[in-house]
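Heads up, one of the protein chains got dropped from this complex, but the rest are sitting where they should.
Order as written gives the chain letters A, B and C; numbering starts at 1 within each chain.
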C-alpha cells in the first residue's frame, strides 16, 4: 500500500492578527510545520497550535525562519552559516518546549520562506540547518524540497529526511520549481493540482511546465494553509488519495 | 561544612553591543543566569555563553524576561499569568537547546528584572513561572528572592528552589529589599558587602538598613555582572567565603 | 447647524497580516487615527493608509502607542514621562513624513490602547504626550477621552483638543466608561448605539449604565474599525446623524 505525508504551515497568526485555517486543516494533514516566533507565531499561538496538533495526532515540526516578522520571513538575508545554525537551534528548542509541555515530541524541522530557498541551493547554509537538527535531536527529520542541498545535507549527517513536493506548483525538467513570476507557475485549478498530486504519489511522475513527463519522488506533499481555496484543495486532495488507496501518514509514523 | 551558590547574570550582550565581564566572572561563580533573547542575548551570544559556562563547570540557568529589548526587561508590563507561562516556556526551551547542543543540561530558571519583581510579589504570576518550569522539567530549580511569592509557588509545586540574597543591597526588617531610590540602599563599599555576604552564609543573619539584626537564610548569592566593581567584588567575596571555609557550589551539585 | 467628527483607528495591518475595513470606513469617517509602527502598521501600510485618507479628504492623525507589536499596544508598561515624550515624538515624525510625501499634513494625535488609558488618568504621562505634540507642531490637535488628564494637559499647553466619546460604550455618572468586564458595558445593539450617538451630538446627554441622564460633551465620536459590525454601525450612525441635520467634519475643518 502506498503512503504519503501531507504537511502544511500552521500557527502563522501573531498577536492580534489571525492567519490561516488551522483548525480545518488539522483534520486533513498528517504533519504540521509550526511557526516559532521569527516570522510568525508568538508563544501563545505556539502553545495553542501545538496542543491542537497533538490532540489530532498530527506530527509536529518546527518551521524555522530568518528573524523577520515584518517580511514574514520571505526576504532573503545575507546571514552566515553560523547564524543559521544558532537561529535554527533557538527555534527548535522553543517549539520543542511546547511539545514537551503538551506531552508530545518534535518530529521534524522545515525551513520557512527565504530560508527554505536559501537552504535548498546553498550547501553551507543547508549544512548549518542539518547540524542544528542533529545537535538538538539526531532523530529529528529534515523536510526539504526533493533534490535540494538541504536533503543532501541531512542525508550526509545521517538524519532522517523527507523529500517534499507541491501539488499546485509547476515543475521544470530538472525537478526544480518553475519561478512564481512565470505565468502558470501556480496551478489554480483544483482538479489539475489533485491530478499532479496523484501522479507524484502513485506513479512517481509529473508532467512539467513544458509537457515532459519526468520522475519526481516525494515523501510529503506541501499544502498551503492560507488563501481562499486552501481548505477546499486539501479536502479534495486527501479524498482523491484515499480513493486511490494511498495511506496518509507522517513519515515516521508506524 | 557550609556551602553557598554564587550566581550572576551573564550573556547580556546583544548583536553588536557588548555588556558584562562574562569571562572573568565565570571563574568566580557557580551558577550563571543566561539571557534568552527577550531582554538581551541573541542566539549567537547564547551559544557562546552556554559553551563558556559548560567549559567552566558552572551550572546554567535560563534568565527569562518580559519581551522588552529596548527596556532591557526592566519595565513592568501588565501581562496575564498565561502570557507569563508561555513566554517562560519559550525561553526555557530556547536556552535548553543550546545546553543540549553543548552536551550539558539546564539546571535552573530565574526571572529577570521586572519579571523578577512581579513574580516576587504576585502569586498568580509566580505560579505561572513555576508551572512553566514544571511542565518543562520537574527537576528544574527555581531561583527567587528569599521570602517571595515565587519561592512559595515553586515549593507548592514540588520544584527544587533556591532562596536568593544580595551581598550589596540593604534589607528591611521583613526581609524585603530597601528600595533603590533610598539613599544607601546599594552597598557601594566592597568590605561591607563582603561582610554582609559572610553574615548571611555563616550566621544566617543580616543587619538591616535600620540597624536591626534579623535572620536571612539563602541558598545563593546574586553577584552583579556589570559595573566597574563587579569583578572586584566577586573576587573578594569568593576569597572571603573560601577563607571562612565555605564551599562554593551550585545548589544541585553533589 | 450642529457638527461632529467621526474618527476611527486605521492602518492596523502589519506585514503579511491584514486587519480592519479601512477602505469602507474611509468613506464614512472624517478623521483617521493611523498606526505608526509601534503596535501595528509598517512603513508600507502607513504610506498606503495615508494616501487613501488623503484621497478621501479624511483628516490624518498619529495613533501613537507603546512599543508592543505582540500585545498590539494593549498591555500597560511602566514607562517614564520622558520615555512617553520621545516615543510620541518619534511616531509623530514618522507618520508626518508620509503625510508630507502625500502632499498633506498631520492634523491630530491620539494615543492608542494602553497608552490612551494611561494618559487619560496619569497627568505626568498626559503632559508628556502634550509636550511632544507641542514640540512637533503647536497646531496639532490632541484627541482624548472627554474629562481626561490628556485633554487637561493639552488645554494647559494651549493645544487644540478634541473630546472623544463612544457610541457603543456605556458610561457611568462621572463621565467615565463602564469597565469592559461589566456585562452590558459594550452596546452590541446598533440601534441603541446610534441613539446614544445622537444623544451626545444633538443634546449633549447620555443615559448612564444605571439609568441617569447626564451631560456629555464631545467633539468627536470614536468608531471601531474591526469586528463584524464595524462598517454597518458606522454606516447607520452616519446616516442617522446626517438625517438629524448634523454636519460630519474633522474638528479643524472650515
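In the analysis below, contacts are C-beta pairs under 8 Å (C-beta built on N, C-alpha and C of every residue); 3 or more make two chains touch, one makes a residue touch a chain.
A quick note: this is a predicted structure, and the numbers were derived from the prediction, not measured.
Touching the chain that is not shown, out of C:82, C:188 or C:212: C:82 (per the contact rule at the top).
In the complete complex, the hidden chain is touched by one of C:94, C:172 or C:192, namely C:94. Mapped onto chain A, the footprint of the missing chain covers residues 67-68, 70-71, 75-79, 114. Where chain B meets the missing chain, the touching residues are 13-19, 40, 42, 69-72, 74.
Interface with the hidden chain, as seen from chain C, comprises residues 37, 43-44, 46-47, 82-83, 86-87, 89-98, 100-101, 132, 135-136.
Definition applied: only the chains that are shown with their structure count from here on.
Graph distance from chain B to chain C, where chains that touch are one step apart, equals 1. As a whole-number value, the distance joining the C-alpha centres of chain A and chain C reads 42 Å.
Annotation: 40 Å between the Cα-based centres of chain A and chain B.
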